[in-house]
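See structure below.
Left out: one protein chain. Kept in place: all the others.
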Amino acid sequence: MAKAGQGARRGNGLGFSWYNPRVRSVIYQAAVLGIVIGLVWFFVATAQQNLERLNISSGFGFLDTTAGFGIIQTLIPYTEQSSYGRAFLVGLLNTLVVAVIGIALSTLLGFVVGVARLSRNWLLANLAAAYVEIMRNIPLLLHLFFWYFVVLRPLPGPMQSLEPVPGVFLSNRGLILPEPVFDASALAFLSALILAIIGSVFLVRWSRKRQLATGQLFPAWRVSAALIVFLPALVWAIGGAPFHLEFATRGSFDYAGGMRLLPEFVALTLGLTLYTAAFIAEIVRAGIQSVSRGQTEAAAALGLKESTTLRLVVIPQALRLIVPPLTSQILNLTKNSSLAVAIAYPDLVAVFAGTVLNQTGQAIEVISITMAVYLTLSLLTSLAMNWYNARIALRER
Amino acid sequence: MGMEDVSGRPRMKPGTSRSPLGWARRNLFSGVGNTVLTLVSVYILWMVIPPLLDFTIFSAVWTGTTREACLVPDAGACWPFVWANIDQFIYGRYPPSEIWRVNIVFALGIATIVPMLIPAAPAKRFNLIFLLVVYPLIALVLLAGDRPGLPPVPTSEWGGLLVTLVVAVTGIVVSLPLGIVLALGRRSSMPAIRMLSIVFIEFWRGVPLITVLFMASVMLPLFLPEGLNPDNLLRCLVGVALFSSAYMAEVVRGGLQAIPAGQYEAARAVGLGYWQAMIGVVLPQALRHVIPGIVNTFIGLFKDTTLVLIVGIFDLLGQVRAQLSDPNWTVPQGALTGYIFAALVFWVFCFGMSQYSNFMERRLNTGHER
Partner (left out) sequence: MKNPLVALILGILIGVGGLYFMLPYEPATRGAREIQPEAAPVTEGAQRVAAGSTLQRVKRRGFLQCGVSQGLPGFSNPDDRGNWTGIDVDYCRALAAAIFDDPAKVRFRPLSAKDRFTALQSGEIDILSRNTTWTMSRDTQLGFDFVGVIYYDGQAFMVRKASGITSAVQLAGATICTQTGTTTELNVADFFRGRGLSYQVLSYEKNDEAISAYDQGRCDGYTTDASGLYAERLKMKNPDENIVLPEIISKEPLGPAVRQGDPQWADIARWTLNALVNAEELDITSKNIDEMLASENPLVRRLLGDEGAYGQAVGLEGDWVARIVRAVGNYGEIFERNVGAETPLGIKRGLNALWNDGGIMYAPPIR
């Protein structure tokens, strides 16, 4: 091995010699592949033998079997008679909903804190810095325990619910909001909204074209905003409210009806958001700082307004640096949502790799499916972000 | 607001006064917007700091030996809960007569790691080998026992900070060499090896650690031959090590990419083999480049050790939770006290590491700007 690449023997690559780098490369690869395949084969064979010896059932047939247990939060219809496969979907949707909301909130908060860190206001900048340093150096699980066990659990019971706003109840059973129920006029309202949005898109395109052709500016954004607000509002005023609120009513144990946010859900969302926002803030800060001051000064010299500079000069350049690490934070948040199992939020891991695994005992199948789901989510997110990244990267030309 | 000031440093205008009042006017009240931001910040601070200080210091119960001490009305943190359980928090249920073994392991660890961190300290290479090879073996023998003079202590009795450190250090010690090998594999010119490395790395990076731990605790035993039953902690250690080595591989790969190909080619040209060129020339430079990244991976790993409590291993946080359910210490403010204590311990470790990483980063940067 130590004599590798002693140039003289490199030869024509045809002779079969240990000193021929191509031959050696093939041998190395064959050896490593052989070892890996051997290991995989060994594990698979052992597992098969173990399953047979212990008489454990295998296969994915269990997905059609009746689950028989209840789940506290279901976004799609689910009863105890539903199958394990259905329970899997319920868990997956619960994971996705917490991930999507967490991503939106943490990105928002992360941008605010990241910008605040660069503020000229000494107090605000240091406050933001303290937030980042405290939040990101404490394990996420501790964040979740804090929100769940310290903040939300000791809230009063459902019969002594706090009512911060009429119709909104807060107790240790969660946050109960009035549920919007759509009325007949909802269709007209929705059509107006869609019409307004389509109109704005055309308006913006037209104004851009006109600007390119004539150089004249048209306040397209402001007009669009006005369109989107006023057209549906007009429909509302004429046709009446598109929905009414249905308030929760007092049941024998708890309030019934309304929209309920479980304390487990609230704690998970809060913990994930506050923790991930600290990382996003650092990414945003680094991204903005990377845009050299010369760019801003050049824009100012051209007579651009501060907001225009920000929108057209700083942010597009900063985004190119922000997006790749932001992607990995978004992926982290999605994966971290699996900590739900520690505070009993029924996410994919809690429902599927927890209850279903225990009820069926089919560890290999259940864990494999769970891992495959997260791998797919990771893959999809990175594909989407790569696509977005490519679009942003194109703009620099 | 303030966004255009990309440096983040307040600009000093010539001729402005250096008095505190002037400073405040310049940095806090330089305009309407700025004043509003200052007021908002003051409000946030006012909402957070006084209650926090009141709970942890002024209203806190500092002395006492039983829960009754903490049952006074409006009491803050119940520190006697922490004092009374400090042994459990550090050692778990490790037999008290054997705790000296843990202490030796801790002391030896500090004695090796501190010189490692000081850039000026000598014998780095020897120290690294000691830390990566000899120290884990000594720690293993001392902690697990079952040798003459050392009665066995099953891992189910380990707990607290001990387990946190065992998991973190194992992850670090295994992930560094494994991560380097994987990173080299990913940049290898041999397609089969490159593919295998990519699949391995992307697999572990794509799944959450908790599913890895579930896999280690409920699925792995089915893949091992009958009679080979590593205990739960060991299985989780394997899971954590594989998981963190994938992240480490990506960090190391970043470092390798920063080294110009000329370095490797030059090393080969003077007659060094692949491994000689890598170990002697490329890796030392690449690793030095990514020390901050490596430390950041360690910080992540250290925080992630808390997840083992979900599979029934009592790390520091798990031990705090276990002691909280002890009926002798059920006090209303117990949970918050325990969590603040745990948060403080984790924060000190992680913040310390991140400051060290910053320090190394600055050192490296100045080194380049000669």
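Read from first to last, the chains carry the letters A and B; within each, the first residue is number 1.
Just so we're on the same page, a residue touches a chain if its C-beta (ideal position, glycine included) is under 8 Å from a C-beta of that chain, and two chains touch if they have at least 3 such contacts.
Here the structure is a predicted model, which means the values were calculated and not measured.
Considering A:28, A:43, A:69 or A:122, the position touching the chain not shown turns out to be A:69 (whole complex). Note on the undisplayed chain: of the listed residues A:34, A:219, A:251 or A:324, the one touching it is A:251. Among B:120, B:137 or B:261, only B:137 touches the chain left out of the display.
Considering B:52, B:72, B:86 or B:129, the position touching the chain not shown turns out to be B:129 (whole complex).
Listed here are the chain A residues that touch the chain not shown: 45, 49-57, 68-72, 79-81, 153-154, 157, 172-173, 251-254, 256, 263-264, 341-342, 344, 346, 350, 354-355, 357-359, 361, 363. Summarising the interface, chain B meets the missing chain with residues 93, 125, 129, 132-133, 136-137, 140, 144, 146, 152, 154, 156-157, 177, 217-219, 221-222, 224-232, 234, 272, 275-276, 279-280, 310-312, 325, 327, 330.
Keep this in mind: only the chains that are shown with their structure count from here on.
Each chain gets a centre from the mean of its Cα atoms; for chain A and chain B, those two points are 25 Å apart.
Listing the residues of chain A that touch chain B in their complex gives 1-6, 25, 28-30, 32-33, 36, 43, 46-47, 50-51, 53, 56, 115, 117-125, 127, 133-134, 136-142, 145-146, 149-150, 154, 285, 288-289, 291-293, 296, 306, 309-310, 314, 335-336, 338-339, 341-342, 349, 353, 357, 363-364, 367, 370-371, 374-375, 378-379. The residues of chain B lying in touch with chain A in their complex are 1-8, 10, 27-28, 30, 34, 37-38, 40-42, 44-45, 189-193, 196, 203, 205-211, 214-215, 218-219, 222-226, 268, 271, 273-276, 299, 303-307, 309-310, 317, 321, 332, 335-336, 339, 342-343, 346-347, 350-351, 354.
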